[in-house]
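One protein chain omitted, others in place.
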Amino acid sequence: MKKNSFKRNTLPALAMAGPVSLWMILFVTLPMLYIIFISFMSRGVFGDVVYEFSWESYKTLLDSTYFKVIVKSIKVAFITTILCILIGYPFAYYIAKKPKEAASKLIMLIMIPFWTNSLMRLNSWLLLFQTSGPVNNFLQNVGFIDAPVSFVYTDGLVMLGMITNMLPFAVLPMYSSIEKLSKSLLEASADLGASRGTTFFNITLPLTFPGIFSSIILVFIPSLGIYTVTDMLGGGKVLYIGNIIKNQFGAIRNWPLGAALSVLLIVITGLLIFIYTRFAKIEDMEVV
Amino acid sequence: MSISKKQKKQRREEFIGTVYSIIIYSILYIPVFVMMVFSFNNQRYNYYWNGFTTMWYSKLFSNSALTESLWYSVVIAVLATVISVTIGTIGAVGLKKYEFRGKKFINEMLYIPIIVPEIVMAVALLVIFIKIGLALGMGSILIGHCTFCIPYAVVTIKGRISGDDYSLEEASMDLGANRIQTFINVTLPSIMPGVMSAAFLSFTLSIDDVVMSNMLAGAKNSTLPVLILSMNKSGITPDVNALTTIMILIIVTAMILNNLIKNVLKKRKKMEEAI
Partner (left out) sequence: MSDSIVSLIGVEKSFGKNKVVKNMNVEIKEGEFLTLLGPSGCGKTTTLRMIAGFEEVSSGTIKVQGESVADKEPYERDVNTVFQNYALFPHMTVFDNIAYGLKIRKRPKDEIIKRVNEMLDLVQLKGYEKRKPDELSGGQKQRVAIARALVNNPKVLLLDEPLGALDLKLRKQMQVELKRLQKKLGITFVYVTHDQEEALTMSDRIAVMNEGVIEQLATPREIYDRPLTRFVAGFIGESNIFDGKVKGVHNGIIDVETSAGTMKVKGNGFEAGEDIHISVRPEYIKVGGDGAEGFDLEGKIKDYIYMGTFVKTSVDLKDNTEIKYSRFEKDDNFKEGDSVNIYWNPEKAVAIKAKR
């Protein structure tokens, strides 16, 4: 009987869930552990890892130049997130109120730009905002400005790039959450005397909060670690955490420092997830 | 017959909503539009508009660096999709159905590549590969892509498996099919839409990926996005615009065709029944 139980239950489970489990352990768990490990190691002459325990890399994070970058990255990611939520929520609301057929088409329309190459889309902003580009020309023609303004390689443009890249990720979870809102709840609220605004703040907003929180996570965390947007639109002048990490493994060789910064990102991520699971009270994270 | 105040208010709100949405859609589509327009730019580098030409579309295929990287990207994307969807499908079914020790752990691990910034994942894989001496190249990039595609595939497919599916599997076994036959004849067809979504998602994620492909690349070849990134400093040539324009047109056409075919089949079936 025991032998049969193995054949019936364990073997199929192993065959089906085995490959994915193995992959996750080999290519996610182990590398992450190793990175955390390296962050506590010392830097050798050539930037590689010397296996001696040291807090050096973490101390460097508190060094003013690096610290400034970290704070700036968090600030930019934060602003990007807030803007995405503020811009995205009404949009999600509008779509959610449409009949299902139309809504799914509208959602599809949001996704299409996402299927174009992201770098080329960023490049488009560059083309538009470059010194001799259409925006500058328009502004000069209309008389708002006298000479071309250097939009490129600024934090502002980088933020624009991030917002346009992240907006679909903000809209989808909020749309999903708003769409699930039962119409009868809104009707009950109105029946009991609440105005549209009151219903929104007392019923709609709190009940769609899980969706908002999902959006926050889906926008804030990638924004922290971004480096393509800064590369394309920042031209080396705008550097955030993502760029610094990349450089530690490229031109400037300092693996432990890169690892430490990575650990910082992991910690911030973990913190947000922890808050999410605690307050949004959802066991299974249905992200997208 | 005058319109009530309430209806007027609703119409106004609807109007504002529509205008707002159009603005948002515009912001999302402007970069796409610009990308397509500048593929017709009569100039070597896309600094400013210099007249209309279609030459880049024909010159596309003579740019060897471009076509090679395109081919490289497509091969990786196809392989990544096949591997990720296979592992992801059986993984999703297995994780949903069976209980085992460490299941919670694996479920949590699956969310890490989705949530944690890609640069961290890429760097972590890089140091492991260098430590074990794995040469960087197509293999390492492929592993990197699969590592974020598999979780997306699992999450997508898991979402499509409903409780009903268990009784279907039991019915199949009751009628004499063993586990493998049941999986092929009953389970797979019922989750097929999820599998297709997962395949589409994996493909687009892989072909558009920059971070993993950049960090885990070997010395020789680079994927298309990495090539574009490296061209940024000197300026991106319009033939790249032409290529990416063609790519998005193919994808959108495929989607529209897919929808059309589905609708035609539905209509035909309705007519068959009426007869």
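The chains carry the letters A and B, assigned in the order they are written, with residues numbered from 1 in each.
Going forward, a contact is a pair of C-beta atoms (placed from the backbone, for glycine too) under 8 Å apart; a residue touches a chain by one contact, two chains touch by 3 or more.
Fair warning: this is a prediction, and the values are worked out from it, not measured in the lab.
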From B:T67, B:S190 or B:N232, residue that would touch the chain that is not displayed | B:S190
The one residue from B:V37, B:L168, B:M196 or B:M231 touching the chain left out of view is B:L168
Which positions on chain B touch the chain that was left off?
-> 164, 167-168, 170-178, 181, 185-186, 189-190, 192, 272-273
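What we mean here is this: only the chains that are shown with their structure count from here on.
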Rounded to the nearest Å, the gap between Cα centres of chain A and chain B is 17
Chain B contact footprint on chain A (complex, rising order) = 9-10, 12-13, 15-21, 23-25, 27-32, 34-35, 38, 87, 90-91, 94-95, 97, 106, 108-110, 112-125, 127-128, 130, 132-134, 164, 167-168, 217, 221-222, 224-228, 231-232, 235, 242, 245-246, 249, 255, 258-259, 262, 265-266, 269, 273, 285-288
Complex interface listing, chain B residues touching chain A = 17-18, 20-21, 24-25, 27-35, 38, 46-49, 87-88, 90-91, 93-95, 97-98, 100, 102-103, 106, 109-121, 123-128, 131, 143, 146-147, 150, 152, 154-156, 159, 179, 204, 208, 210-211, 214-215, 224-225, 228-229, 232-233, 236, 240-241, 244, 247-248, 251-252, 255
